[in-house]
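All protein chains but one are shown at their positions in the complex.
Let's look at subunit A:
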């Protein structure tokens, strides 16, 4: 049971953390239309996160004795009765988040935000198209629903990678810097965490190793079209899927969780 819960949290955390990062652009986008675009993508991701968290909360409430020890954050432990999606998003500590490191990195400039979206959405599209066939009908339904939105995200971000890479001297330089900043976090996407392995074995989830080739093909083709250099295999920074994060996540959570932690059980 706990691998199913952790796997669902992992999928939820990926979507929530990237959704939150993207929402930092709302009101600050480079032009109005793209401000609206990145805010819409943030909304889609937070919607996906809600679906996964609602499911994770159901799993937790149905198996509390077994899962209780997995989340030790004092704020979470103080919840009485059944937990809900908000408790999972707002009351867990950083080491209880299972998102990959890529999504928590600071938004940087527009080039970094665009490249990260493209790298992640391309991965998510491949993963969810497999997850659609999951033996777990809730996960498969969320994947099916999300895929339609992800297609827009892949196309939008991929087009921007091409525009910026094959754009001006400055936009090209910024894209190259973004590749340097983010590439080391992409390897983790394709290294299975124990809960991914276990879920794959039971037919409920999908081990991401086998997606790497197809993902790399897509990324390479797009970077080529953008006249950008193709990064080589190198050092892989990992740990996020196991709860070991970069310092970036702490700052993000401090802002995102502030209200619920300062005024517990507040409603508005």
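Just so it is clear, a residue touches a chain if its C-beta (ideal position, glycine included) is under 8 Å from a C-beta of that chain, and two chains touch if they have at least 3 such contacts; residues count from 1.
Here is the rule we use: contacts and distances are computed from a predicted model.
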Complex minus one chain; that chain's UniProt name from "Cytochrome (Ubi)quinol oxidase subunit III", "PepSY-associated TM helix domain-containing protein", "Phenylacetate-CoA oxygenase" or "ABC transporter ATP-binding protein" is "Phenylacetate-CoA oxygenase"
Answer key for A:10, A:50 or A:92 versus the chain not shown reads A:50
Pick out the residues on subunit A that sit against the missing chain.
-> 33-34, 36-37, 39-41, 43-48, 50-51, 137, 140-142, 144-149, 151-152, 154-156, 158-159, 162, 222, 225
